[in-house]
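Here the complex is missing one protein chain, while the rest keep their positions.
Now for chain A:
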Amino acid sequence: MKQPIYLDNNATTPLDPRVLEAMLPYFTEKFGNAASRNHAFGWVAEEGVDYAREQVAKLIGCTEKEIIFTSGATEADNLGIKGVFEMYKEKGNHIITTVTEHKAVLDTCKHLEKQGARVTYLGVKEDGLIDLQELEAAMTPETILVSIMYGNNEIGVIQPVREIAAIAHRFGALFMTDATQAVGKIPVDVIADGIDLMAFTAHKMYGPKGVGALYVRRKNPRVKVTSQMDGGGHERGMRSGTLNVPGIVGLGKACELCRLEMESEAIRLSALRDRLESTLSQLEESYVNGNTQHRLPHVANISFKYVEGEGLMMAMSDLAVSSGSACTSASLEPSYVLKSLGLSDDLAHSSIRYGLGRFTTEEDIDQAIAITQKAVLHLRELSPLWEMFKEGIDLSKIEWAEH
């Protein structure tokens, strides 16, 4: 079977063969436990971890001691938010986040609400960016943490991180960011950006699944989190559990490759993305979702009105993409991110997310354009809504039997 074209790199990225190569010895001859201090097996594993820590630190501009390895971004989000809430309880109980965060942040905040946290969920503007004045107005003396994502997974918009950090700090709160989609794709510098905690993961930047990290600032201010996983006291007591040495080595290598190739990749991918987007936008009644100035270089999110996203993906079986359509999730609710932009449900149902990546070629994009165009036209032939639209019927005036 011919493999479909993979344009779902926001979901996960393929492992770069160079990363795999770096990892392989740590499965076999370098199998030691990095915490074994008394023999060569342990030392070799520890060396691998230390080197990876340097590679990671270099990518985001921090020191090695500020990296806590985790099982991924979800765990890092949990550790950062819950860890800060528990550590700074005395100072206050207020957390500010946004409605467009990943569930790993939103559901963690919901969990903390049951433990006495007060959480403000900031809305976003039509372009997906938060309103800084709204953030400022929400700050209180009890605010201990502002947790706002760097780049959005569905629409790719980049929040004004530096301005957000400045506001948080002015009110004495910490600033955490879920930078899962941003790290390795655009320059992220924790010092320049004013970040106190940052979650990210290997498998969104051509590393392996099951490994990620939380950056925890050690200076100005020294940030502490209570551990959420107790045991052997690994990772400076913040995250116990035998280190996933091959995974960590893979994360390190992935970070190094991103650091070296990010700049040229961003130029290449944004050119491909722009071509995809501008060509597909020429289809009648198609709409690009989210701010197009401040966004990640590799993401496009487009709604093709009057066709339903899942049906559309089925017509594009040679293309691996994702949709904000309800039908792709168990909940039958369309994307909450798109809805928070003020998109109507029907447009949210009609959205397709294209996530380009390191292995996306120009030819892939040409084919993706052709496949999408053909599928949209085909499904519009089948769509009663398209026919009604073409007849000039105002669909909003129809009394639909909601079910």
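Definition applied: contacts are C-beta pairs under 8 Å (C-beta built on N, C-alpha and C of every residue); 3 or more make two chains touch, one makes a residue touch a chain; residues count from 1.
Please note the rule applied: contacts and distances are computed from a predicted model.
Q: Which of the following is the UniProt-recorded protein name of the chain this complex doesn't show: "Ribose import ATP-binding protein RbsA 1", "TRAP transporter large permease protein", "Iron-sulfur cluster assembly scaffold protein IscU" or "Protein translocase subunit SecD"?
A: Its UniProt record gives the name "Iron-sulfur cluster assembly scaffold protein IscU".
Q: Write down which of A:36, A:279, A:344 or A:373 is the residue touching the left-out chain.
A: A:344
Q: Among A:307, A:321 or A:376, which one is in touch with the chain left out?
A: The missing chain is touched by A:307.
Q: Please output the residues of chain A touching the missing chain, sorted low to high.
A: These residues touch the chain not displayed: 306-311, 314-315, 325-327, 330, 332, 334, 344-346, 349, 381-387, 395, 400-403.
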